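Missing here: one protein chain of the complex. Every other protein chain is in place.
Entry: chain A
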Amino acid sequence: MESKQTPLGYVSFSVFAWIVGLLIFFPIFWMVLTSFKTELEAVSIPPSFISFDWTLENYAEVQQRSNYFKFAMNSVILAVGSTLVGLVFAVTCAWAMAFNPTKRTKDALLWMLSTKMMPPVGVLVPIYLVFRDWGLLDTRFGLIMVLFLMNLPIMVWMLYTYFKEIPTDILEAARMDGATLPKEIIFVLLPMAVPGIASTMLLNIILAWNEAFWTLNLTTSDAAPLTAFIASYSSPEGLFWAKLSAASTLAVAPILVIGWFSQKQLVRGLTFGAVK
């Protein structure tokens, strides 16, 4: 427990904590390091930590051999697309629920939450068949819809908890001054809601980027994002660790950065406001 710490206690506890932290982070560190090795060095025992020939070859080859860029673009399109569509629906819905609540608002919110509890395998078969019959399999449009709907409850909830914190007095004051509803939204509400909307966007991009049930089951190549691309490395075909690492590093890097920026908001979004 925290008490009056001696300088020695502070230093030794810091050392201990850093060892623990580095151990947890180690798989990521090791992946990044391996991505700069040759395939031969990647599997060498004992493993080399610094003294190897650093190379960028793997990154070049991942692009050349498997058209990495196409999959990355799909990931971006799916994540951003589903987020933007989601925002249009979620902002209006959460706005209404926070500022014009009815008796049923609470039930509606909880019902939305309950749809998120539905395991995807429960609807896998019909969704797959509908996608097949409507020609949506392996299309970006189909997946954007799935990802948007999957995350819509989280978006509504997160925005709702943010909007609830906006003082309604201000809205009433604006109304007294003759602000119409659109003006009220654009000039009064939106500026105050921007931080909440931004964090909701970031969380949704993270979730959509890493989603790996629907993306694996509903795509084959045209619309396949990075999750599916990385999964294609699971077949054992000779030496490929360094390339796997390079592809993986590229796939997780952007989301790691976004995640680090939005870690505080993440708690609120993922716990539906139950822990702040």
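As a convention for this text, contacts are C-beta pairs under 8 Å (C-beta built on N, C-alpha and C of every residue); 3 or more make two chains touch, one makes a residue touch a chain; residues count from 1.
Simple rule for what comes next: contacts and distances are computed from a predicted model.
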item: Name under which UniProt lists the unshown chain, selected from "(2Fe-2S)-binding protein", "Sugar ABC transporter permease", "Insulinase family protein" or "Cation/acetate symporter"; value: "Sugar ABC transporter permease"
item: Candidates A:L84, A:L110 or A:A173 - the one touching the absent chain; value: A:L110
item: Residue of A:P119, A:G135, A:P167 or A:P191 in touch with the missing chain, whole complex considered; value: A:P119
item: Positions on chain A contacted by the hidden chain, ascending; value: 1-3, 5, 10-11, 13-14, 17-18, 20-22, 24-25, 27-28, 30-31, 34, 42-47, 89-90, 92-93, 95-97, 99-102, 105-106, 108-130, 149, 152-153, 156, 168, 172, 181, 206, 209-210, 212-213, 216-217, 226-228, 230-231, 233-234, 241, 244-245, 248, 251-252, 255-256, 258-260, 263-264, 266-267, 270-276
